[in-house]
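Only one protein chain is missing from this complex, and each of the others stays in its spot.
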Amino acid sequence: MADLSTYRDAVSEGIAREMRRDPDVVCLGEDIGAAGGVFKTTVGLLDEFGPNRVWDTPISEQAIVGAAMGAAMTGLRPVAEIMFSDFLACCYDYLANEIPKMRYMTGGQVTVPLVVRTANGGGLGFGAQHSQAVENWVFTVPGLKIAAPSNPADVVGMMASAIRSDDPVVFFEHKGLFASKGEPAPSDHVVPLGEAVVARPGSDVTIAALASTVPLALAAADRLAADDISVEVVDLRCLVPLDARTVLDSVGRTSRLLVVEENPFQGGWGGTLVSIVADEGFETLDAPIRRVAADCVPLPFADALEDEVIPTVDKVVDAVRRLAAY
Amino acid sequence: MADLSTYRDAVSEGIAREMRRDPDVVCLGEDIGAAGGVFKTTVGLLDEFGPNRVWDTPISEQAIVGAAMGAAMTGLRPVAEIMFSDFLACCYDYLANEIPKMRYMTGGQVTVPLVVRTANGGGLGFGAQHSQAVENWVFTVPGLKIAAPSNPADVVGMMASAIRSDDPVVFFEHKGLFASKGEPAPSDHVVPLGEAVVARPGSDVTIAALASTVPLALAAADRLAADDISVEVVDLRCLVPLDARTVLDSVGRTSRLLVVEENPFQGGWGGTLVSIVADEGFETLDAPIRRVAADCVPLPFADALEDEVIPTVDKVVDAVRRLAAY
Amino acid sequence: MTVSTEQSAAVDAASLLDLYQQMLLIRETEKAAFDQFMSGKVKGTTHLAAGHEAVAVGASSALRDDDYVFATYRGHHHAIARGASPGECLAELMSKATGLCKAKGGSMHLTKADHNMLGSYAIVGAHLPIAAGAAWSAKLRGTGQVAVAFFGDGATNIGAFHEALNLASVWKLPVIFVCENNFYMEYTPIRSVTSVAHPAADRASANALPAEVVDGNDVVAVHEAVVRAAERARAGNGPTLIEAETYRHYGHSRTDPGKYRPEDEVAYWMERDPLRITRDRLGELGVDRDALEAVEASVAKTVRDAVEEALGAPDADPAEAFTDMWADGSATWRT
Partner (left out) sequence: MTVSTEQSAAVDAASLLDLYQQMLLIRETEKAAFDQFMSGKVKGTTHLAAGHEAVAVGASSALRDDDYVFATYRGHHHAIARGASPGECLAELMSKATGLCKAKGGSMHLTKADHNMLGSYAIVGAHLPIAAGAAWSAKLRGTGQVAVAFFGDGATNIGAFHEALNLASVWKLPVIFVCENNFYMEYTPIRSVTSVAHPAADRASANALPAEVVDGNDVVAVHEAVVRAAERARAGNGPTLIEAETYRHYGHSRTDPGKYRPEDEVAYWMERDPLRITRDRLGELGVDRDALEAVEASVAKTVRDAVEEALGAPDADPAEAFTDMWADGSATWRT
């Protein structure tokens, strides 16, 4: 069996594979070149592909993403890094008003094949401005595809799809997963965007999870198995395209749904998913639909406080128990 | 009976009332002074209060909202105008990372009593970058109060609460309602933030609405009354604080809920509201919960296309009919 | 920063007459757009460029056909200068299926991608980094193309302007930033909110860009400034900033009468109408009235026909609301 790969190394591996097959793929971002990225997710790219394809930028988030957009409109496939996802707020105009609307408002004249990669999420004690799970920020805007892998093989396979996509993709890499290990991706591994996967089959309760909350849900499922509660864990993988079908089918079997998301409860993506199930899956439900999301406060610095706010295995276990007992 | 007032005039009236009672209230924004605002919502303020309290700014959304924040932290109560709500994307860092987190992350040392006013919403053929209903953008971020009045009296009363609030408030004025008329606000009219109101009582179906969708829901309710479908319309007035209780109580009576929102279905605020009802109100439900929201595309220019995308009375009537028949 | 005072060099009558015709085509199209707005056939809003014609035509005539152009919501003149027909522009404004953007963009977003006119942007300043990105792409692909971003004086106070200039300068990108300084934002004079006299040109040195202030109503002066900038760009010497001083003949948008502008100021600029300046110079070059009238007649007919064409075109199909969000032509976001 091949050695396990880390989620962190899978990022640079996924980018490198696409840069090898397509010379139009170029990378830009802060400290991504010689430094290999502050999370070490672009290590080796400058050495292998040289300075014409790996560009260190100034601290200019608008210029980074804006330039990527202009390059994407004119024949390249840029991969832009925004160091922490919190900083998407500094270039949000491009994500909200420019990139997702360009093709539509020109009547289909222009495509914008770019990827904006960013380190997302908390649990590391980085405080209110460096710990947010902000996939819900971009989920408010139609016209962006949103990928958030939960394991190394998916990182590589979804990166391939993201970079090959003719549509813009925001690619969330979870800070808390960088050190995690998993099966390495086979060569030519491609995971289509918009296909959820049942990460663990079960019969009593469905958990819909994304990125960091997938391992959380799996850990909870292990513990719950001990008291004979059988949990099915759906790894959504993407928010757009959203594979609601897989969730509806699972709830059709379990008749109970818990959504576990790291972004805040207010405005979190789970609300949209719940609203689909509360409509189209209404007749299959035997219990209330519940969400374990971050509480509606900024993220505090101290670990003990941060754990109060973000989803934990304990909170998931507790929520599933109550649903199963309903 | 006093003459009716327009929603547009209610905005300047509401600001003027607070500027009269509190000398610390100052306004800043693009073209708000001599020009009286591009929507004529600040007419008369420069004349009455002078250039030390009404400041025309450069086209610098970050400086406008950032300066308002600094002023709010040091004893003033700034009211900043962002001309079109789409441009909140240009200063989103302040709305997402700075203003809502300041008090919390300093352990309560600092308060940020400011109001960011902005013209929100579509239906006027202004195209993809000047028509969005973006209340869901700020709803993703804990720490902001969110007001969105549906009628002239509420504009005045909620403006009073917003400006007097020691917490930051984003105040959405709906472009499509500016010309609409209603009862003028009595003197000293104050509407507390976070109190929804039953705009029309009914027994068969509850519609939860906000700002532009309130008149839409009321018009639908009129038409539905003709076929003996009794609709209760709840005007949420605010998204934060969210008066979920009033919605849950209404659904407790009607056992059917339709949420009508102008922002897109994906990531729209209705998802969060539905998720609360699908949990805490589950046992009161006799039918699926439905949402009429904007379709998940950018807003097209042509009226005929825009009407396809945003909520209309026809769409609401149709959705209620199907719910009532369920 | 240099202020080019030099009389714009000799240009032969034939080519100047051609520039005149293009400017006139824009002017007449804008008049038609205004009339159609007034008669209710154009919905939403318009930002007319009458008065700015010399900037668009002077710059465009200095570019290669495959160069990239990025404009603002006030962009009809740039679309036409890059080859969009008055008919397809007016059809877009009138919500017709034959519009440049199938009536999904509207007046603020005219785009003619097959001519590398890559869009009109309605968020002030947002397109400056995008244009830098197109220039970066041209540089990487080695095509020798140049990207030109047109923007207003008001855009010089927004952050994206600074970020774009620094990136373009440090990466030596083949991009030309052309400010159409018409001295006003919407209703507020730029000088009242700007720390320097030349809102664009006085900012160039902060990012080591060469800058020129030119008479934006002198089509030849604009043409020559852009020729110089394009040469620098293609030679690998990086970006240039040009501040072209001009004036709008209509208000900011829709029915704005522009009353916030002093009458004498308006009168001064009407005197300096770019069409009149060009007509005078054509006279000096010996082009007679008949030649001018021939041009004027043909332009008038072109625009009359364009209006008819647009009015007669089929309305946009509502079903188009659900196409072309994704590259596959669909707008599906979930299973």
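Should a chain be cited, it is by its letter among A, B and C, assigned in written order, with residues numbered from 1 in that chain.
Methods note: a contact is a pair of C-beta atoms (placed from the backbone, for glycine too) under 8 Å apart; a residue touches a chain by one contact, two chains touch by 3 or more.
Being a predicted model, the structure only gives us computed values, none of them experimental.
Asks: For the unseen chain, which displayed partners does it touch in the full complex?
Replies: A, B, C
Asks: Out of A:Asp9, A:Asp24, A:Asp86 or A:Glu173, which residue would touch the omitted chain in the full complex?
Replies: A:Asp86
Asks: Could you tell which one of A:Val198, A:Ala219 or A:Val297 touches the chain left off the display?
Replies: Result: among the candidates, A:Val297 touches the missing chain.
Asks: Among B:Thr6, B:Asn120 or B:Thr246, which residue is in contact with the omitted chain in the full complex?
Replies: Touches the omitted chain: B:Thr246.
Asks: Tell me which of B:Ala16, B:Leu76 or B:Val274 is the one touching the absent chain.
Replies: Residue touching the chain left out of view: B:Leu76.
Asks: What subunit B residues would touch the chain not displayed?
Replies: 26, 52, 55, 57-58, 60, 62-63, 65-76, 78, 93-94, 97-98, 102-111, 113, 142-143, 165-167, 194, 240-246, 276
Asks: Which residue numbers on subunit C touch the omitted chain?
Replies: Contact residues on subunit C toward the absent chain are 157-163, 165-166, 169-170, 192-196, 202-203, 205-209.
Asks: Even though one chain is hidden, which residues of subunit A still touch it in the full complex?
Replies: Missing-chain contacts on subunit A: residues 30-31, 33-35, 38, 56-62, 86-87, 89-90, 124-130, 266, 295-298, 300-309.
Following the convention adopted for this analysis, only the chains that are shown with their structure count from here on.
Asks: Which chain's mean C-alpha position is the greatest distance from subunit A's?
Replies: That would be chain C.
Asks: Centre to centre, by mean C-alpha position, how many angstrom separate subunit A and subunit C?
Replies: 40
Asks: Where the CA atoms of subunit A average out and where those of subunit B average out, how many Å apart are those spots?
Replies: Comparing mean C-alpha positions, subunit B is 30 Å from subunit A.
Asks: By residue number and range, which residues of subunit C touch two or more other chains?
Replies: Each of 101, 103-105, 109, 121, 123, 159, 320, 325, 331, 333-334 in subunit C touches at least two other chains.
Asks: Multi-chain contacts only, two chains or more: what residues does subunit B have there?
Replies: 86-87, 89-90, 127-129, 266, 295-298, 300-301
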